[in-house]
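Before any comments, here is the structure.
For this view, one protein chain was removed and the others were kept in their places.
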Amino acid sequence: MADPMKIRANVIGDSTEVKVLMNHEMETGQRKDAQGTTIPAWFIQNVKVTHNDKVVLAAQWGPAVAKNPFLSFKFKGGAKGDKVKITWVDNHNDTRTDEVAIA
Amino acid sequence: MDTSRRQALKGGGGITLFALLAAAGWLAPEDAAGADAWNKNAFETKSMDETMKALGGGTPAQSKDITFFSTPDIAENGAVVPIGITSAVPKTESIAIMVEKNPNMLAAVFEIPAGTEPTLSTRIKMAQTSNVYALVKADGKYYVASKEIKVTLGGCGG
Amino acid sequence: MMKRFVPRIAMMGAAGLIAAGLLQACATAPADDADVRSRAAAMMKSSFKARGQAQLSRLDQDETQRLCSEYANRPLPPSVAEKIQQANLATVRFPADGKLVGDWKAGERIAQSGQGFQYSDNPQTPAGANCYACHQLSGTELAYGTIGPSLRNFGKLRGFTDETRKYAWSKVYNAEAFTACSNMPRFGHQSILTEQQIRDVVALLVDPASPVNQ
Partner (left out) sequence: MERRNRRPFAAVIAVAAFGVAIGGAFAQTSAVDEIAKYRAALQDGNPAELWEARGEELWTKPHGPRQVAFTRCDLGLGPGVVKGAYAQLPRYFPDANRVMDLETRLVWCMVNQQGLSQADATKNTFGNGSQQRSDIEALAAYVTSQSRGTTMNVSLDDPHMRDMYALGEKMFFYRGGTHDFACSTCHGDDGKRIRLQDLPNLTKTEGAQKAYTTWPAYRVSQGELRTFQWRLNDCFRQQRFPELEFGSDASIALTAYLAARANGAAYDGPAIKR
């Protein structure tokens, strides 16, 4: 089972700044292990961020996003206590959703 | 061999890829809501040649309104390269990051709904020193900016 | 022990508490230096384990290593330095065919590679010399270290002479022959590089066509 994300959402002026770290190998499928066997690709493909059920960011990723991905962005509005929810889905169809209250 | 690639780029090789992607509809605004679709073809684009075969779609204009921030000229390690992109192009709908010399060019696409600021930062992998492209779709049109990032390696053990 | 703690206390001036601790340490300093050294060596023997090509015997010091460890953080007496240099100079072997200069292109590859002799390395793969880790050489390689001096224009500055070639060979073969307790490995003496590899590295330094001299 995937590990939790580390999400921060803070009101800055009239926007909310979201910063997230995700636990994921982001294996490219191009690396070989010590025995020379290719390590299969394993990476997050879709990310969706919602604020009060409205999508504020949606992304498609390839394996070139770095291991343990980091993402930071801002959306207009958002009040302290509102929920910011983030979901990712990887190519194994594993998924993880975490949410945080805006601080 | 590199010459032809460089020329391809200058001559709009990069453009055809964008056109392909646009034609494939992966940057369509309706994707923004339900981003569960993953455009396999777009992420498997391996070389300029491949993309040049596919034609059609719009041409991204070089834009000074797209800027990189917190993005170093040199990455100490290609496994983690910080990339920050801001688009000042009005009605920015999406931002994509592409790395010319990676095994697959496209690294990530971000759909930017109205109300979300067209600025974001993330971290990518780079196989080697390369141009990195920030492709912006705004009001149905494509814009692009690029930056070369050098990748170094080193250490004692070798 | 006493003496060596003094400057440290001065350095740590900001932390009074710690200085006090060290003063106390001085008062009851462990027996003598040689005792601590021999106990440290014994402790290392029991704390490391052989892995891959790196056997525990790697912890056994030769006379040069022993002396250089002993004098590592205090001035090296000239007589000891002389002794080390003499002993190491006596180890330098020139190739039987007298050919000191090989292929600078091969030398450049050796200078770039840091592989070899780590327990994680494949002993079948030829070792590198990792020159760039510590030295500037070719002007086009910007990722060079500064532990050793710049070797830009090594041959050009010294002249493309027999003397320069012999010096380069000897220095690469055993750096301790010239600088006692140098940080540089003794590539020939310790059999890190083969004779041909040393030729190639020497070529990188002394060949007029080498990028080092461009």
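Order as written gives the chain letters A, B and C; numbering starts at 1 within each chain.
Following the convention adopted for this analysis, a contact is a pair of C-beta atoms (placed from the backbone, for glycine too) under 8 Å apart; a residue touches a chain by one contact, two chains touch by 3 or more.
What you are looking at is a predicted structure, and each value in this text was computed from that prediction instead of being measured.
Peer 1: Among the chains you can see, which ones touch the chain that has been omitted?
Peer 2: Spelled out, the missing chain touches these shown chains: A, B, C.
Peer 1: Taking the full complex into account, what residues of chain C touch the chain not shown?
Peer 2: 1, 8, 11-12, 14-15, 17-18, 21-22, 24-25, 28-30, 36-37, 39-41, 43-44, 46-51, 54-56, 58-61, 64-66, 68-69, 72-73, 112-115, 117-120, 128, 132-134, 140-147, 176, 183, 185-186, 190-192
Peer 1: If you put the missing chain back, which residues of chain A would it touch?
Peer 2: 3-4, 6, 19, 21, 23, 25, 28, 30-32, 66-68, 70, 72
Peer 1: What chain B residues would touch the chain not displayed?
Peer 2: Touching the chain left out of view, chain B contributes residues 1-2, 4-5, 46-47, 49, 70-80, 82, 84, 101, 103, 121, 123, 125-129, 150-158.
The rule is simple: only the chains that are shown with their structure count from here on.
Peer 1: What is the distance in Å between the mean C-alpha positions of chain A and chain B?
Peer 2: A distance of 19 Å separates the two centres.
Peer 1: Measure off the straight-line distance from the CA centroid of chain B to the CA centroid of chain C, and report it in whole Å.
Peer 2: 46
Peer 1: Which residues of chain B are in contact with two or more other chains?
Peer 2: none
Peer 1: Among the residues of chain C, pick out those that touch two or more other chains and give their numbers.
Peer 2: none
Peer 1: Would you tell me which residues of chain A are touching chain B in their complex?
Peer 2: Touch residues, chain A against chain B: 15, 26, 28, 30, 45-48, 54-67, 69-77, 89, 91.
Peer 1: Contact residues on chain B for chain A in the complex?
Peer 2: Listed in rising order, the residues of chain B that touch chain A are 26, 31-39, 42-43, 79-81, 99, 102-104, 106-113, 115-117, 119-126.
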